[in-house]
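Shown here: the complex without one of its protein chains, the others still in place.
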Amino acid sequence: MTEVISVRTLFFGIYGELSQYKSPGYLELPSESTVEDFLDEMRGAAGCDWLPERVVVAVNQRYAEMETLLNDGDEVALIPPVAGG
Amino acid sequence: MTEVISVRTLFFGIYGELSQYKSPGYLELPSESTVEDFLDEMRGAAGCDWLPERVVVAVNQRYAEMETLLNDGDEVALIPPVAGG
Amino acid sequence: MHEQGSLSEPELDVCTRITQDSLDGLGAFENLGTHEDGAVLIFQGRVRNTNDGRSVSSLSYEAYGEMAERELGAICGEASRRFEVGSIEANHRIGDLELGEVSVAIGISAPHRDTCYAASRWIIEEIKKRLPIWKHEHYQDGDSHWVGSPEVSKT
Partner (left out) sequence: MHEQGSLSEPELDVCTRITQDSLDGLGAFENLGTHEDGAVLIFQGRVRNTNDGRSVSSLSYEAYGEMAERELGAICGEASRRFEVGSIEANHRIGDLELGEVSVAIGISAPHRDTCYAASRWIIEEIKKRLPIWKHEHYQDGDSHWVGSPEVSKT
């Protein structure tokens, strides 16, 4: 088991606009990290302090819970309020 | 004022089928007759005894009430249950 | 797009038709509405191959023509006053129809989708209630029946 995992980060809509200058394309996290750990890291070390308190997250193209465990190589997307239709 | 009025009679759908051999194309009625009088006459003298107890009637292409007064030259249509759509 | 011009009162954009011609195509609805309209809803009724458990082979629709035209216009005019619609196009077919052919087609445009669904639904229900049109269903077994009418025998 690796001690550290690396996940790919994706930003869409308003988050994409806000993240375009300084947000990471990948983030390293301790293994056994959850979506919630990921968000804490994004808001802190990764400098995305503009993220609102509640953020919807998709892991590998599926909506995820805060408790969802992340694995090395996962694609983690930050989903602002959707507005299709 | 005429003592007698003549109305044109129209039959549709199942009524058209039932009326095709012996139903009148015109009916003479006393002046001041109503739709109800018309129906009584149809069921009796005009031989349309197959007409059900409740019949929807249109006078001059508009739905009419039993109390609607008829005038000479009116077009009176017997409307079976509609089934458009 | 039909441009509404610069009238202070919006024009009533309602078009209705009782016709022997095919309604199968959707061409009549390609350009429904204006840039005010964020939603379009098109309903088609078609001849099904079954009804009440019987195998249908074909249909004939008979209409009280003049009255049907008047009533369909009245229904759609009333819809345009009840609901905040942009345009309405409603057509009913008469004569002989094969399986799969379109018997009724109703297109609505409106600023909002709620209005489209409500108006479309209201119009088809009113058509079924009051449009003087009768459906003669022919079955695979050779029998036929006026839909909705009791079986009356000539005495």
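Note that the chains take the letters A, B and C in the order they are written out, and that residue 1 is the start of every chain.
Heads up, the rule we're going with is that contacts are C-beta pairs under 8 Å (C-beta built on N, C-alpha and C of every residue); 3 or more make two chains touch, one makes a residue touch a chain.
For clarity, every value in this text was computed on a predicted model and none was experimentally measured.
In the entire assembly, the chain absent from the figure touches the shown chains A, C.
Interface note for the absent chain: among C:R17, C:R54, C:R121 or C:H145, the touching residue is C:R121.
What chain A contributes to its contact with the hidden chain is residues 10, 12-14, 16-18, 49-50, 52, 58, 61-63, 77, 79-85.
Residues 1, 24-27, 29-30, 33-50, 99-100, 111, 113, 116-117, 120-121, 124 are the ones on chain C that touch the missing chain.
Note that in this section only the chains that are shown with their structure count from here on.
Chain centres here are C-alpha means, and the one lying farthest from chain C is A.
Chain A and chain B have CA centres that are 76 Å apart. Centre-to-centre spacing of chain A and chain C amounts to 51 Å, using the average Cα coordinate of each chain.
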